[in-house]
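The complex is shown incomplete by one protein chain, all other protein chains being positioned as in the whole.
Chains: A, B and C, in written order; residue numbering restarts at 1 for each.
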Amino acid sequence: MIIVLRAGASDEEVEDVCRRIVAMGYAPHTIRGTLRTVVGAIGDDRGKERLRALESLECVEAVTPILQPYKLASREVRHDPTEVRVGDVTIGGKTIVVMAGPCSVESRSQLLETAERVKAAGAHVLRGGAFKPRTSPYAFQGLEEEGLKLLAEARRESGLPVVTEVMTVDKVDAVAEHADILQIGARNIQNFPLLRRVGEAGKPVLLKRGMATSIQEWLLSAEYVLSRGNPNVILCERGIRTFETTTRFTLDLNAVPVVKRLSHLPIVVDPSHGTGHWEYVEAMAMAGVAAGADGLIIEVHPRPEEALSDGPQSLKPERFVALMARVRRVAQALDREL
Amino acid sequence: MIIVLRAGASDEEVEDVCRRIVAMGYAPHTIRGTLRTVVGAIGDDRGKERLRALESLECVEAVTPILQPYKLASREVRHDPTEVRVGDVTIGGKTIVVMAGPCSVESRSQLLETAERVKAAGAHVLRGGAFKPRTSPYAFQGLEEEGLKLLAEARRESGLPVVTEVMTVDKVDAVAEHADILQIGARNIQNFPLLRRVGEAGKPVLLKRGMATSIQEWLLSAEYVLSRGNPNVILCERGIRTFETTTRFTLDLNAVPVVKRLSHLPIVVDPSHGTGHWEYVEAMAMAGVAAGADGLIIEVHPRPEEALSDGPQSLKPERFVALMARVRRVAQALDREL
Amino acid sequence: MIIVLRAGASDEEVEDVCRRIVAMGYAPHTIRGTLRTVVGAIGDDRGKERLRALESLECVEAVTPILQPYKLASREVRHDPTEVRVGDVTIGGKTIVVMAGPCSVESRSQLLETAERVKAAGAHVLRGGAFKPRTSPYAFQGLEEEGLKLLAEARRESGLPVVTEVMTVDKVDAVAEHADILQIGARNIQNFPLLRRVGEAGKPVLLKRGMATSIQEWLLSAEYVLSRGNPNVILCERGIRTFETTTRFTLDLNAVPVVKRLSHLPIVVDPSHGTGHWEYVEAMAMAGVAAGADGLIIEVHPRPEEALSDGPQSLKPERFVALMARVRRVAQALDREL
Partner (left out) sequence: MIIVLRAGASDEEVEDVCRRIVAMGYAPHTIRGTLRTVVGAIGDDRGKERLRALESLECVEAVTPILQPYKLASREVRHDPTEVRVGDVTIGGKTIVVMAGPCSVESRSQLLETAERVKAAGAHVLRGGAFKPRTSPYAFQGLEEEGLKLLAEARRESGLPVVTEVMTVDKVDAVAEHADILQIGARNIQNFPLLRRVGEAGKPVLLKRGMATSIQEWLLSAEYVLSRGNPNVILCERGIRTFETTTRFTLDLNAVPVVKRLSHLPIVVDPSHGTGHWEYVEAMAMAGVAAGADGLIIEVHPRPEEALSDGPQSLKPERFVALMARVRRVAQALDREL
């Protein structure tokens, strides 16, 4: 941490700050500049949260951290990329992994038809929501346990591993029984009890960035999972909230190279939620792969115009086939596979 | 809902859209404009979420809702302002209600001292966190059940009702046993199972706006609570995330008159989290009251520079006394009391 | 500046960085922490922009400034508040100064009627746009020179000083001839040649914050004017762009106490543009004054429903009268006058 003192801070004030730094277990190091005195607090400031309280002293102008506050998620702690294995599928390796399926599990026929179609098109993982976080209490809230059973059936029939969202601590075991990857939705990115619990569930976790979550906060949420002993975290960029309204969210592909620099965790991209419009999904899927993503998660529905949720952003199966062909070519141009 | 067709939509396409609108239970009404055909879907579109799926038809350019999607939270459904009663305190009436106390309950002495000081200064409700949602897993996470017991003691000693955060469904009963108002934090604003559960807990709910939550979404989250039979929802504006970094968040006081126009629910303002710096708290507290807020929630700590959380934004008790005096004068200028 | 080196930076790399710091005229000061080495570059870093280029070295993780980059606008350089005098009106003193009038000058009768009404209600300055920056080329672009003449006439008739926008370098003299305060609109906040030019025009400048302008950038734009020898800069907060859509912009009242802390310049608030809806103007005007603003700028139109621009946010004269009465009471509660 760097503690910047206000202009005109007295010697006693500087000493007081240094004393407090020592009391918190760090070593102070003072630099007297032309216009400001700054004090470095030496030590591992990933635990130095408490030093921030010094900002409440009248003589302190700002407290600025030097280190990133996460450890296990950091590329400094683990240099080699993490590969998450789910059955035969490896996320974070050479292959671009595509997860596809409907937003919500709506019925047996809808799910099985979609599973068959996306598998035929080359998808590696089946997605589908049984528990649905819906902005309105009057909207379809998912088939819940019944949906989980349908996912289990689709998994058996198709052979595809399944990713689905878990929204509450008390459902983690039920979801983990039927799913291969536990999805934490954007709205739960800072639901810390839930993060801790999936950190103990023994299944890989797909961690969607929240709509106002900074990359640093996102990696700290990953740290909650990692620090409970679960190393299999997959990050998922799904769009942040900005002023732009032609897209539902602003898919932030910059997050892909930033995460690759800061962390060893694999990252996938969700162009369906990120844009909110089926017409933009293919372009942004290709862009996500070109930016360096390890995979994609894409909404596919046999009849989007009748979907109970997210119809506008769902692809018809035939469009998904076309997307896969184009994404494959981009992957190959990057010496990756699909 | 207004369904806008693309330029050049054929008669068959218009008919197809109308047929689908009828199939979903609404009455279509077509307007052929100079450059576009639009179809109104007549009916109560607060349940018309499914009509949005029509946007996935190639002939549809956009589906635009006309009505606000919430009902119980709306001023159209209930015109008179809701008054939430907590013991002798009424939130949403003539009196500006001030809730004050430490960010976290840290110790018995810290809490009791703060309770005594804020009560003496005129606060009506004691705040303090026992369960703390912290961005980093390495930060202080609250005293949890022990904190609840200290809050109960402080409540007995001071006579002040208590507001404290509940983070999980399974702790709602425990928190409701000791607290007078259940706080839903900004990070849980779209934790829908939790919202449903506090809707059944029989205690007033303080619902903090999320950092990227639109006012419409916020009122829909209130609707989750209201629709479970709990009419006692207090909204709390606590800052949204923007590009500006001199403040921790951007306290959005515009939300006060907007909420007053759209809803009958009371609204309080949190200038401590909203700005993140103690120096700005008094000015924004006064501004919040002048904007029409029904109350304030303010962090006070006897020694902010030693606080385990949010030290930089906590007021010392003597500053809180000064704030109360100034806020009282603003309240009186608006024919309100403190 | 603080230069943070990457983990594992070698001694040669640290020395190279120090050598470059010396070459740019600063004194390096190295702190070797547990996990990182940081180098402070000592000297006045308000001119140290070039040090930022060190971030392009592979061994450098980040370059972090310590000082605010503006000088003349800073409260450190000038502690006492600046008072801007315009005829009998002082902006930045005890009196809350209210500037009011139509968005655009539309006709002689519209302007003269509005001037008379706002003067009668107690406004101190007449506002009105002759040159209008309009998002669409098909919208009304202002009466231009003809509008300036009408403003001059309204000024003579009413005795109110006039503030109006200047959009181009070549019109600065013409506008300065008829106006008492030159307004720089939000869209020109980083039109640096224009800022330099109004810095030489000998008239006070009202500098509107841009919709994505940080407070630091805003003060740097003020610095452009100040550094040309014009000390009479009035800042104007008029709303920033966020994700929220119930208001046209998000009026950022936090900027008021932040500016008061960082700078000696007066600041006024524009609740008309900030909210975009007449129904929210009064509440936010009162809030602006309670936050500590030195004045208000408010759009008033005799027939808003026929306005050629910004009708939805314009007040009718009778509403403006009511607003003035309520704002006066808030001002008095703060020991200020109206």
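Rule of thumb we're sticking to: a residue touches a chain if its C-beta (ideal position, glycine included) is under 8 Å from a C-beta of that chain, and two chains touch if they have at least 3 such contacts.
Being a predicted model, the structure only gives us computed values, none of them experimental.
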Contact residue for the chain not shown (choose from C:Arg75, C:Arg108, C:Lys149 or C:Arg187): C:Arg187
Residue, one of A:Glu13, A:Glu144 or A:Asp252, that touches the chain absent here: A:Asp252
Contact partner of the left-out chain, one of C:Glu15, C:Glu55 or C:Glu177: C:Glu55
Contact residue for the chain not shown (choose from C:Gly8, C:Pro133 or C:Gly159): C:Pro133
Residues belonging to chain A that touch the chain removed from view: 212, 214-216, 240, 242-247, 250-258, 260-262, 274-275, 279-280, 283-284, 286-292, 326, 329-330, 332-334
Contact footprint on chain B, counting only the chain that is left out: 2, 4, 7, 29, 31, 33-36, 38, 40, 42-44, 64, 66-67, 76, 241-243, 245
Residues in chain C touching the chain absent from view: 20, 46-47, 49-50, 52-57, 63, 69-70, 133-141, 167-170, 187-188, 190-193, 196, 210-212, 217, 220, 223-224, 227, 240-241, 277-278, 304-308, 311-314
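Definition applied: only the chains that are shown with their structure count from here on.
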Same-site or different-site touching of chain A by its copy chain C, using the half cut: same
Averaged-CA centre spacing for the pair chain C and chain B, given as whole angstrom: 30
Whole-Å gap separating chain A and chain B, where each centre is the average of the chain's CA atoms: 25
Length of the line joining the C-alpha centres of chain A and chain C, rounded to whole Å: 38
Of all residues in chain A, the ones touching two or more other chains: 241
